[in-house]
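And now, chain A:
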Amino acid sequence: MRFEHYGNGIAKGMALTLKHLFRKPITTQYPEEKLTVSRRIRGNVLAWSQEKCIGCYTCAQSCPHGCIDIMTSEKGTKGLVPAPCSQSCPAHVDVPRYIRLITAGKPSEAVAVNREKIPFPSVCAYICAHPCEAACSRGQIDEPIAIRMLKRFAVDNDSGLWRKRSKIASPSGKRVAIIGSGPAGLTAAYYLTKLSGHLVTVFEALPEPGGMMRVGIPSYRLPRDILKAEIKEIENVGVKIEINTKVDSPQSLLGQGFSAVFVATGAHQTTEIGVAGEDDPRVLGGTDFLREVNLGKKIELGNRVAVIGGGNTAMDSARTALRLGAKEVTIVYRRTRAEMPASSEEIEAATEEGVKFLFLTAPSQITSSDRELELECLRMKLGAEDLSGRRRPEPIAGSEFTISLDNIISAIGQRPLVPASFNLATGQGDKIQVAPDTLVTNNKAIFAGGDAISGPATVIEAIAAGRQAAISIDKYLGGSGIIDETLTPPEQILDRLGGPIEGWRPKIDAIPHEKRLSSFSETELGWSKQSASEETQRCLRCDITYEVEKYQLRGGQCIYCGLCVEACPFDALFMGYSYERASYRLHEQLLSKEELLLPDKRQASGYAHPEVEETLPKQTLLIDRREYFTR
Partner candidate 1 sequence: MTVALPGKELAGKLEAQFPTSIVESSPASLIVKSEFLLRIARYLKATPGFDFDYLSSITAVDYGNYFELVYHLVSLEHNHSLVLKTRCYERDEPVVPSLFSLWQGADYQEREIYDLMGIRFDAHPNMKRIFLWDGFQGHPLRKDYSDDT
Partner candidate 2 sequence: MTLKTEHFVLNLGPLHPSTHGVFRLRATLDGEVIVDIEPVIGYLHRGIEKLAEGCTYKQNIPFTDRLDYLASMSNNLPYVMAVEKLAEINVPERAEYLRVIMVELQRIVSHIIAVGTFVQDLGAFGTPLLYMFREREKILDLFEMVCGQRLTYNYMRFGGVSHDIPDEFLPALAKFVDRMPGFIDEYDQLLAENEILLARTKGVGILPKDLAINISASGPVLRASGVKWDIRKADPYSVYDRFEFDIPTGSISDAYDRYRVRIEEMRQCVRILRQAMEQLPKGKVLTEVPLKLRPPAGEVYAHIEAPKGELGFYLVSDNSDKPYRFHVRAPSLINLTALRQMLIGWKLADAIIVFGSIDICLGEVDR
C-alpha cells in the first residue's frame, strides 16, 4: 500500500526552504556594493569621439526612432584626412575631391584630378576594377558610391582643361627602354618623359600598343577609340612606341644606349587545365582567344561553347564567344557564384546576355571526336576554408557526367612568359623576382613591374606599378623621383555641400542585351548630369572631418540598442554604462557633453568602453560576477 499526498510534498518543500534559510543571501548591497558589469555592456552612456566623428549622420539614420541630434559648427571643417576610397586605390587617386568637383559642375577639373595620378582616366572610367567602391564607407550603409561611373561621367564631359596646366620637364638626355606597352609600361613611359625629362622608347611585340587593354579586353567594354586617344596623349608628351618589335633581351638594350630598362611584358600565357585531351585545336586558351579576336582575326566557333574558369577572362571569353555567334555558352566553375573572382557586374552582365553557369563542376577529361568534343566533368562540394578564405572544392566521387561541345575555352588563369634570353630571375608561377619597393631585378639597371611580377591583376594595379617603376628609374638615373604634378588648384572652401542624401544609386543605362550580342560596340552608357549629381551627393565625404559642435541624444528616448555604434563607419561612437542615472526633471540633458566626449578607446569586441568602467569608483567593484556562479 502506497501512501502519498498526506503532507509529504509540503514537508519536502519545507525542508528545501529551511535549507535555504541557512544559505548566504545572494543580495548585492547596492549602493555599497556594485556588480562589475560585463565587458560589453550596452548601457546608458553613449561616448562620442569628436576627433573621429565627421558628421556623416549615419548614426542618426540608423536610430530606429531618431533620437540623435547632430549639429555641425559654422566654421565647417577640421581638416582633410585620407578617405578609405583613395587609400584603397593602388594609385591613390584623390576620389573625394573629384567627386566634389563633379558636384560643383566641373567635370574637366575632375579629370584633371585623375590625371594627377593616372595617365589613363578614360580607360579606368570604363574598366577599372574599382577597389575604391569596395572600401567606400557608404557601402556599409546601403550601396557604395559609384565611383567608376562618376569618373565615366567626368571623362565623357571633359574639355581637356588639364592640358593647359600640364608642363613638360626639360630633357635630361638619358634614355630609357620599356618592354611592353601595357598600362604599366605606358604609365612609366608617360611619367618618365613628362615629369623627369628622360627619352623613352617603348617596344611592343604586337601590332597595336596597349597590351592587355588592347588585346585582353573586348571592345564592347573598352571602345577602341577611347584607348587610342589615351595612347595618343602619351605619345604627345614625347614617348616613342615601336610596334611589332620583339626584344630579345633587356641586357642587349642596355648596350644600345639605354641607361635603364623596364620590363612590363604582362601575363599572357594561358594556364593549362591539366586534363587529358587538352591539346585538341578546338580547345582554346582564354587570352589567346581574346587576343586573336581583338586583333581582328577571324575565329570560327561552333554553336556550343564551354568556358572553364570563373575570373574576368572567363566572362570576357564567354561574352565574346556569344558575339562571335555561339548559340550556347556555358561557364564551368568548380565553386559557387559567391566564390567567383570575376567582378559581380561582369557576372551579372554575362547572366543577362544568356550565358549559362555550371557551378561546383570541375572538368576531368576531354575526349575529341571528329564532330564534337566531350567534356567529362565531376561534381564538387565545398569543404573547409583555405588560406584565401574561400571554401575549398572537394570532388564527389562517382558524380561524373559529360557534356557535348564544339569548342572549349580554358580561362582558369594566366601567367607571365619571360623568355630565358631575358636572363632574369623568376619565381613561383614564372613571375619575375624584384625588390618589392623599388621593382629592381637582379640587374640594377633593369626594372620590372605589372602583371609580369604579380601575375594577372587589374589595370589600376598595373598603373600603380608603372608609377612606382617611374619613381625608381628616375632615382636610379639621378633624378628626384618626384612624379606628382598639380593640375587643379587646391580646394578653398570646404563646406557641407548640403550633407549626404539618403537613397540608392541612380540606374545605370545599358543597351538592351538583345541588341548587344550583334556587335562589339559598348554596352554601358554614361550618366546624365542629373544622375551624376545625385550620386555625388550620396558621398559621405569621409576625408573632411567636420567640427561637430553638438551631439546629443534626446532626453530619455535612447533605448541603448547599440545600432548607432555598430553603424558608425568611423568608430566614433561607443557605449558604456554608469550606475547613477536618474533626474528630477524631464528635460534635463540625460547625457551631457562632457560624458559624450570620453577619450577614444574602443574595445575591439564590443560596445563597452573601458574608460567608462574606469570612471566608476574603484571601490565599488567589489563583487566579481564569476563568484556569483559559485553558490
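The candidates were selected such that all candidates are chains of the complex that A comes from, given by their letters.
Just so we're on the same page, a contact is a pair of C-beta atoms (placed from the backbone, for glycine too) under 8 Å apart; a residue touches a chain by one contact, two chains touch by 3 or more; residues count from 1.
Small disclaimer: the values here were computed from a predicted structure and weren't measured.
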Complex member in contact with chain A (any copy), out of 1 or 2: 2
Of chain A, residues touching candidate 2 in the complex: 4-5, 7-10, 12-13, 15-17, 20, 26, 37-43, 58, 62-64, 139-143, 338, 385, 504, 559-563, 566-567, 575, 605-608, 625-626, 628-629
